[in-house]
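The other protein chains are all here in position, but one chain of the complex has been omitted.
What follows is chain A.
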Amino acid sequence: MTALSTLGWAFADTWTITRRDLSHWALRPGTVAIGWVFPVMIVLMFGGLFGGAIEVPGAGGYFDFLMPGMFALTMFFGLENTMMAVTTDASKGVTDRFRSMPMSPLAVVAGRCVADMLNSVVGLAIMVGAGFALGWRWHEGYGSALAAFGLLFLLRFALLWVGILMGLAAGGPEAVAAVQILVWPVGFLSSVFVDPATMPSWLGAIAEWNPLSVTAAAVRDLFGTPGFEAGSWITRNATPMAVVWPLLLVAVFLPLAVRKYRNLGR
């Protein structure tokens, strides 16, 4: 088999695996839609119910502050999707069936990537739509807005590898429930909902260095959130760090995930 046809089949197989997920959307629209609408619900809950009582930095309202953070959190929620899909396949023997077939081994993982990224693109589009409906706008033009979306998807891409590793390590869908709970402390210990400056200083520092906060701060800057001002070093350098942090996560978790996948055969 030539290198070219190997590559060709890798693409074809990746597309087949991706299409499988797209078929899931069509067959279980409810499940998928809940995943997309859930962050909107959080926005309404926090923005509408708690927002009035929360002081945020900047001249804008709470929605102005909240939306970019929620975009980042939406990417973070995607972790559960990845983990759930990977662990279900592994525990039901579907991964083994793939591995016993003459398909490209790369495609199993690559198909997962493409499908999950597509899912997050739709999820983010719905969130942006909801933001617009609630009066949120970006203020720095399309170029910066696109850069902001790029950073969000970079974070999602990094979390993919965390999700694949955790899914392979989990041993069954039950373990996903634990992760569904644990995403909350990580989500709250960030600048998504409140300004970390209002936290005890050591907690605030952890919250500011949270990759979620770094991406949130970077996209707030790129969207031109009114009056949003950076304080500490990490928030002043949020945009480059929103590239560095995800790349670091990829550098650590991609090899670990690939190794874990290979070790299924040991």
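Here is the rule we go by: a residue touches a chain if its C-beta (ideal position, glycine included) is under 8 Å from a C-beta of that chain, and two chains touch if they have at least 3 such contacts; residues count from 1.
In this text, contacts and distances are computed from a predicted model.
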Report summary line: Should one name the undisplayed chain from "ABC-2 type transport system ATP-binding protein", "phosphoenolpyruvate--glycerone phosphotransferase", "TOBE-like domain-containing protein" or "Cell shape-determining protein MreC" using UniProt, the answer is "ABC-2 type transport system ATP-binding protein"
Report summary line: Cross-chain touch to the chain not pictured, restricted to A:L7, A:M41 or A:M101, is A:M101
Query raised in the report: For chain A, which residues touch the unseen chain?
Result: 1, 9, 12-13, 16-17, 19-20, 23-24, 27-28, 92-94, 96-103, 107, 264-266
